[in-house]
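Just one protein chain is left out here, and the rest sit where they should.
Up next, chain A:
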C-alpha cells in the first residue's frame, strides 16, 4: 500500500523530503495550489488532476511514498521568489506538477490529469 503524506508549505515539505529521501522507495510528489475553507483549490488544473492522480495511485509500487504538497495561496505562489520555484530540486514552474523525487519523471499542468500519463509515471521502472 502506497504511503500517503500531506504537507503544507515549504518548510513542512523540505522536512518531509529530508525524512523520505534516504529510503530506497520511490517518492512521488504532487505540488498543487492551496485550498480554501471549502476544500476548493484556486488552481483549476489542480482540481482536475487530483482525482485522476489519486485514482492512479493504485498503480504505484506498494512500498512507494506519495507526498501531496499544498503550495499555498495564489499570491504566495505567483511571487517569482517563492521558495518552491527557487529550490534546485523542484524548479517548479507550473502547478500542478507531479514528479518522482530526484528522478527525471515529471508531468505538469494539464498532463497531470491525463490518466494514461499519470499511470505511466507511477508504473515507470527506471
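Basically, a residue touches a chain if its C-beta (ideal position, glycine included) is under 8 Å from a C-beta of that chain, and two chains touch if they have at least 3 such contacts; residues count from 1.
Methods note: contacts and distances are computed from a predicted model.
Looking at the choices "PHOSPHATIDYLINOSITOL GLYCAN-RELATED", "Putative exoribonuclease II", "Ribosomal RNA-processing protein 44" or "thioredoxin-disulfide reductase (NADPH)", the name in the UniProt record of the chain not drawn here is "thioredoxin-disulfide reductase (NADPH)".
Touching the chain that is not shown, out of A:7, A:20, A:47 or A:120: A:120 (per the contact rule at the top). By the touch criterion stated above, the residues of chain A touching the omitted chain are 103-107, 111, 114, 116-117, 120, 124, 126.
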